[in-house]
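So, subunit A:
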Amino acid sequence: MRKWLIQPDFVVERDPDRCIQCQVCVRQCANDVHEYDSDEGLVFSDSTECVGCHRCATLCPTNAISIQRAHLEFRPNANWTWGAIRNLYKQAETGGVLLAGMGNDQDFPVYWDRLVLNASQVTNPSIDPLREPMELVTYLGRKPDRVEFARENGSLALATRLEMQLELQVPVMFSAMSYGSISYNASLALARAAKEAGTFANSGEGGLHDDFRQYGSNMIVQIASGRFGVDVDYLNAAGALEIKIGQGAKPGIGGHLPGEKVDAAISATRMIPKGTDALSPSPHHDIYSIEDLRQLIYALKEATRYTKPVSVKIAAVHNVAAIASGCVRAGADIVAIDGFRGGTGAAPTMIRNNVGIPIEFALAAVDSRLREEGIRNQASIVAAGGIRCSADVVKAIALGADAVYIGTAALVAMGCHLCQKCYTGKCNWGIATQDPYLTKRLNPKVATRRLVNLLRAWSLEIKEMMGGMGINAIESLRGNREHLRGVGLTDRELRILDVKAAGE
Partner candidate 1 sequence: MSRKPDYKDISGCAICGMMSETGALFSGEAIIRSISAMHERSNGLGGGFAAYGIYPEHKDHYALHVMYESEEAKRTASSFIARRLNIHHEETIPTHPIEVIRARPILHRYFVSVKPGELERNYDLSEDDIVVEVVMGINAGIGDAFVFSSGKNMGVFKGVGFPEDIGQFFRLEEYQGYIWTAHGRYPTNTTGWWGGAHPFGLLDWSVVHNGEISSYGINRRYLANFKYHCTLQTDTEVITYIFDLLIRKHGLPMEFACMAMAPPFWAQIERMPEEQREIAKAVRIVYGGALLNGPFSVLVGHSGGMIGLNDRIKLRPMVAARKDDMLFVASEEAAVREICAAPDRLWHAEGGVPIVGELKEGISAGSATPAKDALSVKVTEVS
Partner candidate 2 sequence: MNRRPYLLIGNSAAGIGAIEGIREKDPVGEITVVCKEPHHTYSRPLISYLLAGKVDESRMPYRPVDYYEKNHVEALLGVEATRVDLGARAVDTSDGCSVPFEKLLIATGGRPIIPRDVEGAEAKGVFTFTTWDDVRRIQEFMEENDVTDALVVGGGLIGLKSVEALSALNVRAVVVELADRLMSVTFDQTASNLAQRALERAGVEVRCGTTVTRIERVHGRVAGALLRDGSKIECRMVILAIGVTPNIDLVQGTEIGADRGIVVDDYMQTSVDGVYAAGDVAQAVDLLGGEKRPIAILPNAYRQGRIAGINMAGGRRSFEGGLAMNAVDICGLPTISVGVTVPNGEDCEVLSNLDEKAPVYRKLVLKGGRIIGAIFVGEIDRAGIVTGLIRDKVEVTGFKDLLLTDGFGLISLPADYRKHVVSGAGIEV
């Protein structure tokens, strides 16, 4: 059936003076927007299927292509917006749930942008990170409240044995993105970059391809509700384990990797038959309560002989502080909180756009809550969901995060253009696809380099910002909300963030 009420999202414009009919665009568009007419000797474009991914425009050697938002305007209506109307058309035609990729794209306030950072002036010196050491090393994991010493043969010896900690050279890790939701090359690049940069990549719930096990010491492997790819070797191959309870993009919702993406390699990695849908249930069916979670945490610790920190990842929902506290008390060494901007390969649009809370509030609430309860040392906090730049990282750490996860930012570093069509499997950038035509487009070496560059650049910026504050060790920034001020926030928001207003 022709989708006759749905107009194109974009208009592809081709400058005839610049187009050399080289057909690069034709060859690069997986949506068949461009076509070469050999009779005419000309390339034509049909915008109907254009997703605005810019692949053609980016590769066009003469910059002949530009992509605009469709000009078709509805009568202005603050309530019945263009998007709302389109969704209705779509649903009227398909009768299905609206799907979307990536994170919440709605016009909610971005609280990072309403927080500003401090810098030293006169009364104390800023520190030049190019001349002085500037330390970003971060340890994630459960820490005792105190270090105890014993006297041995007249000298002091350490009596406290620290539990296993993850050592991060930069407090930025790659979020859970499964092999399956993203391509082999993308997964490989994330793992390699994590190793090269001294941080961690998260396997997501897709298991761990044999090729990636060599990067295991820089990987966090997920145990999600589908338990894909989980066996004892999987657990032991990793640096840390993460029980995925929820995801910011779709709290309360499971996952679904369609069977057509489950090729031989993915089937082997996920330990499911080739061609079958990989369905992750909404809840873990062995976790219906916090005490069930504790059992799983300790089952995992037993399985790995207490050598790996166990993280619990939860979506930022209304009661996140209490939930996080429960996780810590259940034995989580790390609590990862995924805010409502967190990305996904596919989520029901309504869920993605309407469920969950901003990470800024969730993070502030969790950190404060754990401190109030005197258990902040017992677990590290990882903030995720919408971290876009190094300043966001600094703000997150100042709010109380030990480290952050980046997903979308990492994908963008690899080339993602946020067209939000991950769920179609036709990612023109070779990231969220298993189509061999497309996966080749991501050179893992290039992607690795770009990711490492990103972390390097952010490290330099974080160091500059810290130096400006007169801080030379990241632990002095962590939870240091004195270095944050709010701009344009209500008293209540300030109170929840426990941040003073600018000028205070």
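Structural remarks
Operating definition for what follows: a residue touches a chain if its C-beta (ideal position, glycine included) is under 8 Å from a C-beta of that chain, and two chains touch if they have at least 3 such contacts; residues count from 1.
In picking the candidates, the idea was that all candidates are chains of the complex that A comes from, given by their letters.
Keep in mind the model is a prediction, meaning the values are calculated, not measured.
Evaluated over the candidates 1 or 2, subunit A touches in this complex the candidate numbered 1. Those residues of subunit A that touch candidate 1 in the complex are listed here as 120, 122-125, 127, 132-133, 135, 137, 139, 143-149, 156-158, 160, 162, 165, 371, 374, 376-377, 398, 469-473, 475-483, 504.
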